[in-house]
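Missing here is one protein chain; the remaining ones are kept as they sit in the complex.
Just so it is clear, A, B and C label the chains in written order, and each chain counts residues from 1 on its own.
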Amino acid sequence: MDEGFIPYQQSLEDEEQSIKSTQSVIEQAIAWFRAHSMFVLAYGTGCGAIEMPPTFTSRYDIERLGVVGVATPRQADILIVSGYCSPKTLKRVIRSYEQMSEPKYIIGLGSCTINGGMYWDSYNTIKKLDDFLPVDMYVNGCMPRPEALIEGFVKLQEKIRANSSEAGYIQYRTRYAHYRANQERLFGTQVQPRYEENFAGMNL
Amino acid sequence: MMSYLEEHYELIHKTPRLFALHVTREQLLDTLHQITTHTSFDTLSQLTCTDWIEEERFELGYMLTNALRSHNLMLKCSIARDKVTMPSLALLFAQAEVMERELHEMFGIGFEGNETLYDFALEGWCDIPPMRREFDTLAYVNAHYDFREGREDNLDVKEEIKKRKAAAKSAKETPSGA
Amino acid sequence: MFHFEATLLAHLFFGLSLLVILPLLRRRDLVLHLLLLLSLGILFYASSLATLFIGWEMMGWSSYFILASSARVATLQRYILFNLGGAFALLGAIALLYGFMGSLEYRDIDASLLPPWAMNAIALLLFVAVFVKSGIIGLHDWVVDSYSEATPLFSAILSAILSKAGIYLFIVMFMVLLKEGATEPLLFEIMAWLGVITSIVATFKAISQDEMRRLLAYSSIAQIGYIITILALMQGFALEAALYHTLIHTLIKLLLFMNIASIIAITQKERFSELGGMIYHAPVLFLLLVIGIIALAGMPLLGGFNSKFLIYTALLEEKRALLLGAVMFSSASAFLYCYKLVYGIYLGQRPQEASLHVSPKSYYLPQLLSAALLVLLALLPSLPVGYLSVIGVELGFAPLDDSNLFILQSAFGSFHGGALMGAFGVAFVALLGLLQLAHSKAKKVKDPLDISYCGEVPRSETNLHFGYGMGYELHRISFIAPLLRHHSRVLWDRLSLIASDFSALLSSLYSLSAQHVTLLALLLFTLLLLGGQ
Partner (left out) sequence: MLLLDLLLMLLIAYGFGFLYYGLYRNLSARVHGRFGPSLAQSFSDSIKLFVKEESTTFGWMFYLGPVIMASGAVLNVLFIPFLNQGESLQGLSSYGNLIVVLYLMVLGPLGNALGVGSSGNPFGVMGVTRGLTRLLALELPFYLAAIGVMIDAGSADFGIIMQAQSTQSNMFAHPLLFAAAFISFLGFMGKSPFDVVGAPQEVYSGPATEFSGKFLALLMSQSAMFSFAKLLLMVNLFWGGADHLGELVAKTFVLFVAATFIGSVYARFSTVQSVEFLIRIPTLLGIVGLALL
């Protein structure tokens, strides 16, 4: 299988491990802290939301890895899009992602975020999350077990420590026109405020 | 309770606890009013719609529940597919407002007197209402969404699982045999 | 002899009233304001009870006429009725004193000659006069209405200056003239608790107000409640604490009411529900208001803490633990209305874009002066102590130690205003520097509506300013709800009904028919005859 999702996932997982050696000590330290303290905005878009409570509570206790749930996008580092996304939900997901502070990452949870999953022919769910938002890690399955989610977090930690220039939030900034075009194509006239227009780049 | 209904209407017994009766669009409000005042069926618990495209009609089902929540009565009302307005029940039952809003979005049925018939679950929808049977879901999906490369949905799942199991078995046996 | 005019208080009141009157120059009600000032002069510089009473009455009348230009008739009636009641009580007390002393001069009054019953009767009458003027709970209706319906500038004068007249009367009568009298101690005990109950109830009422000036009116009532409580201790340090708090409260209320006058001039709105988000339109006014509320809440770093500290230590020294607990509770509850004031006007989102006017420049002067004085008093808390001790010393109390202006001394400890300010300043600058140097860069949002709002994009018509309703949940707390539900006005309305019934009965005497009059006359004649035998 040379095409499709599996090689894409491969490319997400083992990406530029070599970069690590070229970083300065301070950059490595910063990356270490980022990787070991992940504030998660768990957006329960679909049925994947049901797998997150066990992940966060006593049975699987993901707090061991430094993962904590937060309520607002302003404080979050990682956005989990859990399951199918209808266009109405996607708008809110995008808004939440844009309100997060950089560096920020997205985990797509479940088959629906990858290729529509069992809703592949539904008129009201999107089929590819990475058309609209830069996904840093996919966890597939329907639904993925908490173990799979933890595995996804571990892989994401490696990716954060690699401090790649290909990280999703950088892509979202540099290739914003591409993502915006896809969003506008889906949402028609009812579109979100533009990402660049939300901020004045001044330092107060 | 039942005696009143038996007396005045042609009741259809579906199950011991579920009854139905047919009303016309014009009779609907009056019948509902009579039933709610004379019997204990006082709650509108569901509002459904069936698209009988072959017979060119929608059948709306107003499901009433009694105070004990033990019996259900469905008022069936057929309307022509091209003449798609109904009187709103929002004044009789507050919960009808949101149910009618949903039917409006999914079937394109208008409700006179309901002020909230704007976007509900679908924002900015400008195609045929999606629950009407002439709406072609697959065509819509193909037109509006991109599929990921490499997805193959046409596999016969049972066959495929059998095949993979056999492959795994043979792979296991080969090293042990070798 | 009595030299009250030498105290800071009289000077301060004059200076500040003049300041407030400044913006009024070239207006037609200036004459009335000057008359008010004159009446204050008569009150403060009186040397006999007759002059004092004339000053007291003139004050009442001149403010009535000023009020008449903007208030409703009902409010005016309420104002005049309550104040007349207070004035009659004062007159009664003076008449009683004259009956025993044969003179109205301050120097001829010797309370030790009074029999205890007369002393208690005079005390009761004076309490009524003081309580009406300070708006003790139950007698406070006129205060709230007239503060909120006066012109914005006159509200400032009413709250900052005229509300202190009751306190002045109390000090002059009880601590200077009648201090030798044998008053029943229970009376003062009741007065102390009345003061603190007033402050608690008024604080909760203030929290649930929607109108800026009504909130501040209740806050004034609450603050004067503390002063009443502390004065009822009848001690030297309590007197100083009360005077200090009077001074601070005058400054704060002048600042706050002038600030609100500016806001009313800018927006033409009076309610929190119609205001909000003014901070970036009027940053200077915002800062001034913040200074005012921090002082009002009595937090360290601004002058408001000094007088609170003195009040607490005075109560501690008298070992009045429960009274102190109640005062501190009321003072802590005041944070809620302080925050409501600043949030409702300046913070949050602007409800809708309305046209904004410009605030008159002359409104800023009293605010800036008060704010500067509050900051100065925080740095040098002992600065006014020398002035305030004058009366105490005259009455034979030991003065507070003001050898080091930075340190405010009391029997229960002291604090160093300069050290507090300095430490805060250093910490603030250091932390601000740290924040500036942090790796993370601050980005300012362009659209104030770009808030995290559960993923939604609020529109300008979305109501985001509902925080002005804070304090509403107090209605659900079982022991606060009754305080908010009941109004003393109901009681007064019922009383007025009874009075009007009674007067209707009296007036029917004038409209009797001839036969009835003859019958009554005959009856009266018979009674007289019987009585004669």
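To be clear about the criterion, a residue touches a chain if its C-beta (ideal position, glycine included) is under 8 Å from a C-beta of that chain, and two chains touch if they have at least 3 such contacts.
Because the structure is predicted, anything quoted here is derived from the model rather than measured.
Considering the whole complex, the hidden chain is in touch with A, C.
Remark: the omitted chain is touched by one listed residue; of C:L324, C:L377 or C:V390 this is C:L324.
Listed residues C:M299, C:V375, C:V457 or C:L484: the one in touch with the omitted chain is C:M299. Screening C:F88, C:F397, C:F415 or C:W492 against the full complex identifies C:F415 as the residue touching the chain left out.
Where chain C meets the chain that is not shown, the touching residues are 277, 279-280, 283, 286, 290, 294, 297-301, 305, 308-309, 312-313, 316, 319, 321-322, 324-325, 328-329, 332-333, 335-336, 338-339, 342-343, 346-349, 412-416, 419-420, 423-424, 427-428, 431-432, 434-435, 438-445, 448-449, 451-454, 464-467, 470-471, 473-474, 476-479. Listed for chain A, the residues touching the missing chain in the whole complex are 30, 33-34, 36-37, 39, 57-58, 61, 63-64, 66, 68, 70-72, 74-75, 77, 99, 101-103, 199, 204.
As a convention for this text, only the chains that are shown with their structure count from here on.
The geometric centre of chain A is 35 Å away from that of chain B, both derived from CA atoms.
In this assembly, the C-alpha centroid of chain B lies 66 Å from the C-alpha centroid of chain C. Counting only residues that touch two or more partner chains, chain A has 91. Those residues of chain B that touch chain A in the complex are listed here as 121-124, 126, 130, 135, 137-138, 140-141, 144-151, 153.
Residues 439-447, 450, 452, 454-457 of chain C are the ones that touch chain A when the two sit in their complex. Within the complex, the chain A residues that touch chain B are 1, 3-6, 86-88, 91, 114-116, 120-124, 126-128, 131, 186-190.
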